[in-house]
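The other protein chains are all here in position, but one chain of the complex has been omitted.
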Amino acid sequence: MSTATTSSSATRVGVPATTSSRATKVLGWLTLAGFAVLVALAFAWVPEDTRITEQGDVVGQFDAVRLMFVHVPSAILAYTGFGLTFLASLAYLRWRTDWWDMMAHSSAEIGVVFGVLTLVTGSIWGRPTWQTWWEWGDVRQVTALVMVLVFIGYLAVRRIPAEAAVKARRSAVIALVGAVNIVIVNRSVDWWENRTLHQQSTLFARKIRDETLFTLSFSFAVGMVLFAWLLLHRFRTAYLESQIEELEVQEALEERRAEADGADHGREQP
Amino acid sequence: MGTAVFRDAWLIAGKDLRVEMRSRVGLNQIVPFAVTVLVLFAFALDTDQEALRTYAPGLFWVTVLLAALLAIGRSFAVDLADGASDRLLLSGIDPIAVFGGKALAVAVQLVVLEVLLGAGVVLLFDVTVHRYGLLVCAGLAAAAGVATAGTLYGALVAGLGVSETLLPVLLLPVVAPVLIGATRAFQDAFGVAGAEGWAWLGLLAGFAAIYGVFGALSYGALLEEA
Amino acid sequence: MGTAVFRDAWLIAGKDLRVEMRSRVGLNQIVPFAVTVLVLFAFALDTDQEALRTYAPGLFWVTVLLAALLAIGRSFAVDLADGASDRLLLSGIDPIAVFGGKALAVAVQLVVLEVLLGAGVVLLFDVTVHRYGLLVCAGLAAAAGVATAGTLYGALVAGLGVSETLLPVLLLPVVAPVLIGATRAFQDAFGVAGAEGWAWLGLLAGFAAIYGVFGALSYGALLEEA
Amino acid sequence: MTLLGRFPALTGVDLDISPGETVLLKGPNGAGKTTLLRLCAGLCSLASGQGWVLGHDLSEERRMVRRRVALLGHRTGLYDDLTVAENVGFWAQAAGASHQDVDEALERLSLAGRLADTRVGRLSAGQRRRASIASLVVRRPELWLLDEPHAGLDQQSRDTVDSLVRGAAAAGATVVLATHELERIAVLEPRVVSVVGGMVRSGGGDSEGDAPTDGDRRVS
Partner (left out) sequence: MTLLGRFPALTGVDLDISPGETVLLKGPNGAGKTTLLRLCAGLCSLASGQGWVLGHDLSEERRMVRRRVALLGHRTGLYDDLTVAENVGFWAQAAGASHQDVDEALERLSLAGRLADTRVGRLSAGQRRRASIASLVVRRPELWLLDEPHAGLDQQSRDTVDSLVRGAAAAGATVVLATHELERIAVLEPRVVSVVGGMVRSGGGDSEGDAPTDGDRRVS
């Protein structure tokens, strides 16, 4: 993580050079433990997906169904990240504090990571089940891709070396528009029922087995802990970065003041 | 404020269009660019006449979007070139008027482009128009949608130093609904697929309305530099 | 003159690439732009998976060309922004070196783009690669062709005030052979059509060679402004 | 403090400008004169500290400031493809000025006749700068912010600028002006303020400048 690169300059000036704290350690271990349990549940407890048709053929997704426990929580976490970005951007536009700006930035980055993970796991899953890595006819896949692209664009704006306030304000507006995608992606399967291979809301319609449902719910819980853990770290990284920036500004300020004094004493002003 | 906003929007639109008329970028370059892109598509699709006819609406709109990127980029580049954008900020003109004026100028250019390019598509791709009303309405609504969203995003990236390349990245995903809606509406109008043209037109109009309102409201905040 | 030309070409290419690295336009914007265009095509082609697979090579190359326009435009915009182009004229650097250096820098950017975008096409359009050698050679030859022709035309329009829109009009028809050749070569490499890939590769290499030589020879005359 | 990127362009400002006053900013390159002028115009923001211009808080009411000032910056704010008359006319209309104002301004800056119908992109450096000044004159602002107004101008135009500044001051407008050509401006007997390394010091002998007499015209 970027903590490593920032630590040297941070310690130099006495800011805690780490993004971890007791809370993050607890969250970290919880994530690890939860993940271990999840793997166990997913592979040992949840049966593979098979159904026997009336003709007696065995159909289903077999082992591939276990991808669900990564794919679905990733999607939810991507929503969470972008949703949080939306809220934080609104808050930024209202109160104009760096805190909200950093929150928006941090959660968008995490959102993109999980968005990409959703796309990747979806593709991998699609290979055995739909016989294709990518299906343009599937609205959810496509809208999910658009959503991720919008936020990649958002991050591109954030990376431009421009005045902090300008950048914060402009990216906040982009996030407001971009967050509309969450709704579109979520509702896409229902709006365009006939244009999708993708699962519609199976989860709460109780169309799946109890073991699967439990494991899936468990994976959500693990995902949320993971999200909180990442967000804490990412936010603190952003905070440390801003501190370093602040210190750089202070340093530059001193240099600049020295420039002023030097000119006063040294140089003859006409 | 009422009439002053309209007067100022008109002033801005007039200025933008006049600059475009003088530099003749639109007529001399964006249109040929668009036609060339269409021809490239014909090559890329392996000059399969049947495929071309089927995909004509989609290719038409992709081309319009790409040309729109150029028009929007120029609209802001002209202001930024020598600090006129700063002066607009200092002019006391209501940001809503600036937004409206710039969007109007872009929309006018897009409509002209659509007409010329539409003629090109009809000739090159050998399509026949079945429903003129739908065609015209969809063309206008899509132009309005692209112009409003484009002006909003143009302002978002203006002055960030790398706007000519940043604009496409941000704008294209956002106007994807326009692309889809307009393509479907045109498919219906051309009779190449039985899409529900008027329903898609509704989408286009809604898009333009939403971005018009959102753009007008947020433009002030955007322009409030630094 | 021998080594001096190479040294100077290297100097120019290094400068151009360094400016690009600093502004990060390539990585942060042109690549996402290209990916977005690919997605747009998918929409435009009505999300017909079979058609997409067939047309993947063509769409890939159309996208590369559009992204190349941005890269070339920027390469010259950077020089023109504050009169560095005049100073290049006065520097005494052999025009051949300027041409070579700028073309090299563009080619490097294009190759990076092709690699990233190629990965995108393979994944998104679900194609499989049959002949890697052909793919790599065609990619390199096409990049060289687009870069040489692009640099020549970039210089042609540079400083005419409206280059960002003029360049596409002039360049796209010229590089149509690259589009066709590279598309066919890729179709062969992807196994979607039985084109004679290596023959088309010959076309690409020939194109690059011709424009390389022609560009190098005529660049001096082009630069000799006014 | 005003940051440009991460650079503290202005570090400490203690300036107090009474209405109708003519203030001369002097200081070496990079001192922060341009930034200070942009700050006064409401185009830069204060990262810390506070300031008022024409009675408006620079942190809160920048929009109010903006419409009352005219800023002649390093860039001219003109459209290359429009003629001088069109450019000046556009900015005049934007400010609600009349056609007659436009003609007067063009006359004043010796831009009437052939030059008025020349595209700005084809002007020489000095002519262009004059056109920029003309497009500001039509605004009749309350606060003039002039960044090196003489740069690139010939002798006659320099005199025009001087008389313009004198006229504005006589009409009660406030003028803040940054220049390296101090001699030139001496005849106007301005209050001299020096900017060095981002620090602004009221100098030039009138020490009463240090005691803010009029709270709402203070920039800090």
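Every chain is named by a letter (A, B, C and D) in the order it is written, and numbering of its residues begins at 1.
Throughout what follows, contacts are C-beta pairs under 8 Å (C-beta built on N, C-alpha and C of every residue); 3 or more make two chains touch, one makes a residue touch a chain.
The model shown is predicted, which means the values in this text are computed figures rather than measured ones.
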Touching the absent chain when the full complex is considered, from D:V69, D:V120 or D:L153: D:L153
Where the missing chain touches chain C, by residue: 8, 11, 15, 18-19, 22-23, 78, 81-84, 86-93, 224-226
Chain not shown, touching residues in chain D: 4-5, 7, 27-30, 34, 74, 115, 122-127, 130, 148, 151-158, 180-181
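The definition used in the following text is that only the chains that are shown with their structure count from here on.
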Two chains sharing the most C-beta contacts: B-C
Centrality ranking, top chain (CA atoms only): B
Euclidean distance of C-alpha centroids - chain C vs chain D, Å: 46
Touching two or more other chains - residue numbers and ranges from chain A: 146, 149, 152-153, 156, 160, 162-163, 165
Residues of chain B engaged with two or more neighbouring chains: 23, 161-162, 166, 169, 173, 176, 224-226
Pairs of chains, among all present, that meet the touch criterion: A-B, A-C, A-D, B-C, B-D
